[in-house]
Structures are given as structure tokens and as C-alpha cells.
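All protein chains but one are shown in place.
As written, the chain order gives the labels A, B and C, with residue 1 at the start of each chain.
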Amino acid sequence: MTKFFSALLLVLMLAFSSYADEPESNDKRAILIVSFGTSMPEARKAIDNLFDAAKNNFPDYEIKLAFTSNIIRRKIAREENLNIQNPVQALAELNDSGFKKVYVIPTHIIPGEEYDEIKNVVEAFRTLSKYGFKEIKLARPFLNNYKDCEAMAEILISRFKDFLEKNSDTAVILMGHGTPEHPANALYALLQLALNNKMPNRIFLGTVESAPSIDDILLGLKNNLDIKKLVLSPFMIVAGDHANNDLAGEDDEESWLNILKKNGYANITTYLHGMGEDEKIADMFIKKLNALINED
Amino acid sequence: MTKFFSALLLVLMLAFSSYADEPESNDKRAILIVSFGTSMPEARKAIDNLFDAAKNNFPDYEIKLAFTSNIIRRKIAREENLNIQNPVQALAELNDSGFKKVYVIPTHIIPGEEYDEIKNVVEAFRTLSKYGFKEIKLARPFLNNYKDCEAMAEILISRFKDFLEKNSDTAVILMGHGTPEHPANALYALLQLALNNKMPNRIFLGTVESAPSIDDILLGLKNNLDIKKLVLSPFMIVAGDHANNDLAGEDDEESWLNILKKNGYANITTYLHGMGEDEKIADMFIKKLNALINED
Amino acid sequence: MTKFFSALLLVLMLAFSSYADEPESNDKRAILIVSFGTSMPEARKAIDNLFDAAKNNFPDYEIKLAFTSNIIRRKIAREENLNIQNPVQALAELNDSGFKKVYVIPTHIIPGEEYDEIKNVVEAFRTLSKYGFKEIKLARPFLNNYKDCEAMAEILISRFKDFLEKNSDTAVILMGHGTPEHPANALYALLQLALNNKMPNRIFLGTVESAPSIDDILLGLKNNLDIKKLVLSPFMIVAGDHANNDLAGEDDEESWLNILKKNGYANITTYLHGMGEDEKIADMFIKKLNALINED
Partner (left out) sequence: MTKFFSALLLVLMLAFSSYADEPESNDKRAILIVSFGTSMPEARKAIDNLFDAAKNNFPDYEIKLAFTSNIIRRKIAREENLNIQNPVQALAELNDSGFKKVYVIPTHIIPGEEYDEIKNVVEAFRTLSKYGFKEIKLARPFLNNYKDCEAMAEILISRFKDFLEKNSDTAVILMGHGTPEHPANALYALLQLALNNKMPNRIFLGTVESAPSIDDILLGLKNNLDIKKLVLSPFMIVAGDHANNDLAGEDDEESWLNILKKNGYANITTYLHGMGEDEKIADMFIKKLNALINED
């Protein structure tokens, strides 16, 4: 049984025990982890990893999980008979189970539209009294400013050090999700700046939906003709559909793999692991949780 | 199987069907009836009656029920293994089931603290986008102004006409709930004014928790020495704990029944039916729903 | 120069001094008194009285005045060349002048529509940071619950004791404003209950716009045939237009004075002073301010 399923089992057990006549203390605390979700069961180990890190670091807290994607929630309900709540349902249940202090943390990389909607939900619960909490706070996502980008750049350089240190002819190509209209999309460009400052022209970051694009990556490669070998990897918490199809899909003509091949790169390795599986990312996640819980 | 249980069964079925892949139309509409709740199963027929009235008058709408009292919700869960949602849970589920327009109507008599909290919940959902609705509106409770009091006075005079018309020596004593701090409690005094204007000194209204009190009723009776017989009845939607104990409890020394006996009234009849069982009240409820749904 | 004009002068001086380079302390505190306003200069002494009471009791606070009626504000600007701010303008200026803690107190008698709008304004400023305050709180109006009604009943009995004690054939007729749709209008009926409990059938309260009405007062008088003489007085903070015309207007056929005359009451005295002129009302006002400032 994967950790993910253990977590879900716990969630379900909690749901059924929520009417027990427990004495209500002012100290019942919970952490709600909010993810977009993934419908690929094997990809969930990235979310499991963050969930477990929270569990290990905050043993006295209830750790709860919610997904924001209705399509994924319904697919899991249909195919696996598992009911994963959306953030509103999860907070309503935490309230009903007597939790008084709740710390919400997204697994999102940038504060884009998805994050704004989670923020709306937290603000809405803040206006409630009987159905709200004594304290409810929302953590920031992974990337907010240049300091975050510098920390992330270091994690990425460390994550791919085997490729980068041993082979000066190798570049790492990262695929982020991106969002075309939201200002937060610009954080990908800021992260690229931090990457270039720490290790110039070896890690190239693009997005599926906006800028920087695969064209920007190709331009960067053209300016660095020493690079012969590429490593493709998702810059997403979970290695799901985008990683397997849009990035590394062999059958998809428009996958980055095929675009890069068409552009003359024959030596391409894929590293299809969600960032959430990385212990350094889990550490960053816990650091954000600690800051959230302890800040005034 | 009572109507209440049918309603609950439907609620539960809805819960389990909520992930079905129905095409989402912009017209899925629901009515959410919000009651304080009652833990006495036989008293629920008053809520059933309002529920059924909504069902019959709005056949194309989902009709859903929520209770605000956590104590009652937990008692029902424990004793009857029935999970009745609170308003936040109910709205979260309606959203998750694809409803786009939701009309919330309380069964409350006055816009007091309970109503304010329901209003908070509706306002909170109004700030949500993905987890909210295209339209969400909240109906007013039964008594808001003098016009409402006049309509209610007529219903009460009609409700007790057998006692009032046949016996000029009979007064009806009504017990409302009351709330000591909230301005809305004053509506009981305003209703008394409307009652006095339509049929002077025959129906006396008091509250358990505030003014007018049983002392005010006693004063009114002393000023009307022709009155020899009394009819006691709850001025509450449900004839539950307050009606059976605080009003008509024979063993409770401080019940109004015993207080009135001690004050010399030997001929006392009790009429322990929730106002919600009254068809005229159900009509008033439907009128409020119609106004809510059709108003701009 | 009346106190009102002194206050205004101060307001204007404050306006022109607001850009001075004062060092901003965290302790600059202000009280904002919000009144509907009156266009009759001689009626303003009632507001002056409350203003002065605040000034005397809170010597370290800036005391500021705002009117909610645009018609009255414009009339005063036109006729007296005085610019009295509305509540939003007044709060914007307090912020701009560096005040950090602001206590808003209405002169309103009931928490009706006018009060709701002031509450909206205070809530709106609560959401602001740079243009808001470290603390902003809103006091309740004079009448909120039965306890308030009891305190007000005692003030009224004391206010009219010369008429009531010396002449058992005299009743006091009070005219409140009233609001037809808002639940808070019911507080007039609740105050009548408190009056009847303390001194039965000697003070009759009606409203211009809703229930209780002059008809209800006439009904009360008919039930108390000992009453031969009447004293008419406004139950409003200011004795302005309503007091002089709707209540005591000799030329207005529908004034209460003329209605009561037509109903056979020949001996009618008028007492046309705003409640705000009464020291006991000023004390109640200061009590509410103290509670507001000192509550958590």
C-alpha cells in the first residue's frame, strides 16, 4: 500500500469519525496540503513525499490532502473509488471535526490562477465564525521572488549535478507548466536569470503554455554550440501527463523530445521524476510550513 | 418511511452520485433549506412539510437540507447513523455536483444570530469563483417587518380560531425562542402589536430567552380578567425540546405550564405542533422562495 | 458662536492642517460622531451636546463629526458655506492626518438602514491597509435589545417626570422616525413594552414611517380613558423638521397635533427638544463610547 493510499485511508477514517463526541480543545491543529492532483497513480509518490514530510515534521498535526482539479478528482472517484475532497470540502470537514487552527499549503510552484483561487477559499473561511477557524493561514508557493528563485536554482543544480558536472557538453531542459495571462508566469523568467547567474547556460527552463517557450530554449541552445547532449525533465511537482506526453512523448510529434530531435539533438536522456520526489524540495516545503506556522 | 427520511436518502444518494460525469448545464438549480434542526425524530415532520412544499412547488430544482446545530447533527449521526450536513458542507456539495444557481432559505422565524451566520456563509460563497455559484441568494426569515407581522398574526388567528372564536374566555399563549442581545428579538414585540391590532388581548406571545417574557404574559393576563382558559403552543417551526419541556413540561417546575398553574389558571390545553406543520406557514415559506427566485 | 460652529471650525482647521509634518505616533486617536444631520441651525445644539460630551470625556482624542444626509450637507454648504463631510470623507481625512485608532459612533437610535450603511463604511476601511487604521471600531446605536430599552425607558420617565408625576391624567406621546422594511424598526415596539412595564399606559411611542403608528397610539389612548392631557415630544436625537412639522405642525392637517385634536384631545402641550440635548442621553452616549474603546 503506497503512502498515498495510507493518507487517503486516514482521510476517510477521519471523515467517518468526525461526529465522535471528542472534547473540543482550542489546540486541535491541522495542515491542509492542496495540490492540483494527478490521475496517474504512480505519479502520486511526489505528493506522498510532501505529505509524509509534513507528517514527520508535524506529528501533532492532522495532515489532510485536497485536490483542486475536478476532472482528476472525478477520474479517481470513478476508477479507484476514492473520494478526494476539493479545498472547500476539506476545510468544511476540518471545521466540523473540531480543528481550530489550520495551515493551508499549496504544492504549486508559482502564485498563479490556481493559487489565487485557493487564496479566495482561505479568505472566505476567514470571514466565517461558527464554520471557520480561530486561525487559518495560507503559505506562499515555492517561487515568489528572487530569493526563492536563487534557492530553487541551487536545488536544481544539485538535482542534476551528475549530468552537469561530469559532462560539460550537457544541458538540462526543464518543462514548467506556465500560464499565459497571469503575471506570476514571469517567475519562470526570473528563475532562468537565477540559474544563469549560478551556472550560465547549462539549465534551460521553458513552459508548456507561455513564455519562456521551447523556441526560447532553442535560441539559447543555438547560442551555446558546445552543448551536444540534453537531459529532459519536468519542472513540476508531479511527473504526470505533461512529463510523459508533452515533454517526453515519443509518439507526439510536437513533444519537446521530438522538437529537439528535429533540431539536431540526437543524444537526449529523460529524467521523468516529479520535483516533489526530491528531498530538497520536501525540505523547502517544510521550511515554508514552519515559517507559516511560526510567523505572527 | 417519513418524508424526512426520504429527503435524507435523496441527500445521501446525491452525495454518492456527485462524481458522475453529467454534462454541466448552466441551469442546474437547487434550493437549500437551512434549519436549526431537531433531535426528536417525531418533530421533524414540521421540517418535512416545508421540504415537501418546496419539492412540490419547484419540481425542477434539487431540494437539499442542512442543519446548523452541531449538537443535533452529532446526535442524529450517533443515534440514527444519518449524516446531515451543515450549510457550508451542503453548499460545497452542491457546487461539486455542478449546481450553478442556489437559493438558500432558512426556516428561522427572526433574522437573529443564527440568520447572521447563514448570511455569512452565503456571502463567503459569493466571493468564490470555481467553488462558488453563478447565482446564490438568501431568503429572508419569516418575520422582518410589520407587514410580515401582520401576515403572521392572521395565520396565528386562523391557526387557533377554534379556540378563539368559540370561547371568549380563552387566550392562546405562544412561546417563541428569543435571543437576549440581538436587535431582531424585538420582532416578537412587534408581532404582539400586530396581534393586538387584529384581535386584542387574546393571543399573548413570550420568549424563552428574552422579552417579552412569561412575566409580560402574566401582566397581560392580569389586565384581562375575563380570560379563564389558556391554550399553550410553541411559536417555533418545530415542536421539540422547548415545546415539550420549557412550555408544557409537567415535571419541570419552571415550565410555563406550571408557572401559569401557580398563577391560578387551572384550565390549560396544550397544542404542541410545530408551526412548520401548518399549511399556511408552508404557503408563506413558498411565497418567500418565489420572491427570492424571481426578484432581480 | 454655538458649540456646533466651534466644532466645525475645528474640523476645517484640521482639514487645512492635515499636511503638516507632524511626527506620526501610533497613538493618535480619534472619535468620529456620525449623525444624519439637520438643516435647522437651532436644532444642532442636540448634536453639539453629544459632541461636547465626547470632547469633555475624551480630551486626548480628536473629535470629528460627519453627516450622512447629502441633502442636508448640500443645504448647509449652500446656505452657510460650511462643508460637513460624509463618513467616507471624514475617515479618509483622519487617515490622511495620521490617526491610527478611530472609534466611530452613530447618533442613531436604532440599527436600521442608515446604521447598516455606516457599518459598510467601517468594514470597507477595515480592509484597507495604507489608507485604513490600526484599529477602527463601530459603536452600537442607542437601542439594540431589551436591556437598552429598559435603560431608555428610565431616561424617558425621568425626562418627562414633571408631566407624569404631577398629573395622573397626562400621557406623553413620542414620535420616532421608523423604517418600514428594516427589522430594527421593531425596537420601537420593544421600547413600548419596556415603558409599559415600568409605568403602564403613560408614555405612548409611535413612528412617522411604520409601526407603531399614530393609530396605535390612538387605540392605546382609547383604552385609557382617564387620560385627558397630552404632551407631544420627538423621540429623535434632533428636534428638526419632523418635530416641528409632522409632530407639532399647526398648519399641517396630518400632523399628530391636529390628528389628536380631531380625536378630542384639547389640552396638548408640545416639548420640542431633541433627545440629544438631554444630559442622560449624553451619558448613555458616553457609556457606549467607553464600552467601545475599552472592549477587546
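Methods note: a contact is a pair of C-beta atoms (placed from the backbone, for glycine too) under 8 Å apart; a residue touches a chain by one contact, two chains touch by 3 or more.
Being a predicted model, the structure only gives us computed values, none of them experimental.
Although it is left out of the displayed model, the omitted chain contacts the following shown chains in the full complex: A, C. Among C:Val121, C:Ala153 or C:Leu230, only C:Val121 touches the chain that is left out of the view.
Among C:Arg78, C:Lys161 or C:Lys222, only C:Arg78 touches the chain that is left out of the view.
Within the whole complex, the absent chain has one touching residue among A:Gly37, A:Pro87, A:Pro111 or A:Gly276, and that is A:Pro111.
When you scan A:Ser69, A:Asn83, A:Asn144 or A:Asn167 for touch with the missing chain, the hit is A:Asn144.
Listed here are the chain A residues that touch the chain not shown: 110-111, 143-147, 149, 180-187, 189-190, 192-194, 197, 210-212, 216, 219.
Contacts to the hidden chain, counted on chain C, fall at residues 19, 21, 68, 70, 73-74, 77-78, 83, 86-89, 92-93, 95-96, 117, 120-121, 123-125, 127-131.
As a convention for this text, only the chains that are shown with their structure count from here on.
Viewed as a network of touching protein chains, the structure reduces to a simple linear path.
Centroids built from CA atoms put chain B at 47 Å from chain A.
Between chain B and chain C, the centres computed from C-alpha atoms are 35 Å apart.
Along chain B, no residue makes contact with two or more other chains.
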